[in-house]
Structures are given as C-alpha cells and as structure tokens.
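Here is chain A:
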Amino acid sequence: MNTVLLDIQDLSVSFSGFHAVSKVNLQVEKGKIHVIIGPNGAGKSTLMDLITGKTKPTAGRILYEGENIAGKEPSVIASKYRIGRKFQGPNVFDNMTVYENIEIALTGYTSIWKAFSYRRTDKVKAQMKNVLDLVQLYDQKDRMAVELSHGQRQWLEIGMVIAQSPNLIILDEPAAGMTDTETYKTGEMVKGLAGEHTLIVIEHDMDFVEQIADKVTVLHQGRVLAEGSFQEVKENREVIRVYLQDESGEGF
Partner candidate 1 sequence: MMGGIYNKIRSVQIHRMIDIGLLVFLAVFPLFAEEFRVEMMGRYLCLAIFALSLDLLWGYGGLLSLGHAVFFGIGGYMIGLCYQIQFGLPAFMTREKITVLPWFYLPLKNPIVAALIGIGLAALISAILGFFVFSSKIKGVFFTIITLALAQMFSQFIITEQKYTNGFNGLQSIKRFAMNHGQPLDKIEYYYVILVVAALVFLFCMWLTRNRVGKIAVSIRENEQRLGFFGYTASHYKILIMTIAGAIAGLSGVLYAPATGSITVQDIGIAASTLVVVWIAVGGRGNLTGAVVGTLFINWAQSLLSDQFSSFWQLILGIVLILIIFFMPNGIVGKIISLQQRRRTDKMMAGQETASAEDGA
Partner candidate 2 sequence: GCSKGQSSNTIKVGVLFSDTGSTAVMEKTMTDACKMAFDEINKAGGVNGKKIEYIHEDYASDPATCTEKIKELIEKDHVVATVGCCTSASRQATLPTLKDDNSLLIYPTFTEGEEVHPNVIYVGCMPNQQATNFIPYLINKLGKKVFLVGSDYVFPKTCNKQARALINMYGGQVVGEEYVPLGGTDFSTVCSKIKSSGADFVYSAVVGDSNNAFFKDFKQYGLDASKTPICSIAIDESNLSAIGANYAEGHYASMPYFSSLDTDASKKFVDKYNSQFKDGTVVTVLTESAYSSCYLLAEALKKVKDPTDTTALIKAFGGLTFDAPQGQIKVDEYNHSTWVYSRFAKIHDGKFDVVYSTDKATRPEPWPGILYPQYKNSNFMPDWNDPKCYPQ
C-alpha cells in the first residue's frame, strides 16, 4: 500500500559552502498534515524552495509519487505535479485587485490554450466567492492587493493557494501575524483541507501546530533533528533545548 506522496531522500543544498539543508530524509503521507518546525535559519523554507523548484538541490532526490522532481522548473512542478505554495512573506500581485489575484491562481487554466478559453462563468464566480469567503476577503475583492494590511495579504495568499487547488499544499507560516482566534480559525480551515489535499505546514506557533499536526518533523541546522507526533516531539529534550524553551524554560 502506497500512502507516501512525497519521499525526500538525502536532500542537500549549500550556498557557497554554507549547508542550508543537508541529507534530509522525509516522507509525507497522502492526505495528512505534516508540520515542519525548527529554529530560525534551520532550513525549513529552503527545503520548500527545493520541493517547489525555486532552488536546485546539490544532491539527493525528491520523489513525488515515485517520480523524481528534484531540479525541475517551478512551473512544471506546480502544473504537472500540482504542488502549491504560500510563501513566508506575503507574495502576491500587488497592483492587481484581490479578485484578479485569486482568478490568476485558479486551477486548470495555466496553458495558453486554456487561458484563451477561460470565461468568468457562474460556476467560476461561485468558486471564487467560496474562496474569498473562506479567507474573509469578499468585501475587499475590488481593492488592490497592495492596499491590504499585512495580515490580509497573508490571507489573500492562502486564498490563492486554495484556488490553485493543488494536491500538495505547502504553507510557510500561514498564521504569522494573526490574532489567536484567527490562528485557530486558520487551523480549522487547514484541517478541512486535509484528506482531499496533502499539506506541509511550517509554523512557529505551538498551539497551532498542536491543533493541526498529524506528524511533526523538526529541522535543525539543515538536518532532521526529530520526527514524530506532536506530543513526542514536544517532549524531545533536544527539541526543547534548541527550539522550544530558553535557559529559563520559557517559550511561546
């Protein structure tokens, strides 16, 4: 039985001698929420860069349903293998309206022919309204993305990824800059996406991680430090030392 969607094997990358990711092995199971945590600079975002093709690995393989996607172009990875990503800092199309942002992300119209055949049908409109409602931006839909607040831009990007409807959704710190209740709501939304989609989520907010995680991997200095359920990881002494708590035993 093959439930592993993404199988990362001995993946490494270095930037002029600096090993940002080294020999990482990781399995992401279909339909599950896989959370990656780890100190700042541990290489989490870089690992996502590798998966999505933004950075080319120096060694190792990334097997997506058995096929090696390491080193492929981002657009191929996104369209052929259906992997979508929300970046760490909001990364949206500034001088386009919220509506157009979502529309561009909409799945299934990326090739030139498809793009020409695209129409704003009622079905599409309903679909977009759905997404916009989900991220609470429906009443902002005619504003330019650049005019949104930081948090709203985060939401917008999440909305875009949902509209893209990929098999594998990567969320790099989706809850950053949100209030606690909003974070909770995001968590519920993420959980709703699981099953149909597979998710990799990076987050520093432990309550949020606890709320959503099926499995947690801890990266540290480019390597996998620990892996397991949230509870296991939380109690791992190394993880506590390098990540969760400072000398006096505090952490947020």
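For anyone wondering why these and not others, all candidates are chains of the complex that A comes from, given by their letters.
By our rule, a residue touches a chain if its C-beta (ideal position, glycine included) is under 8 Å from a C-beta of that chain, and two chains touch if they have at least 3 such contacts; residues count from 1.
The structure presented is a predicted model; accordingly, all values stated were derived computationally and were not measured.
S.K.: Mark the candidate that touches any copy of chain A in this complex, from 1 or 2.
M.R.: In this complex, the candidate that touches chain A is number 1.
S.K.: Given the complex with candidate 1, which residues does chain A contribute to the contact?
M.R.: 52-54, 73-76, 78-80, 82, 84-85, 87, 91-96, 100, 103-105, 109-110, 112, 115-116, 118, 160, 164
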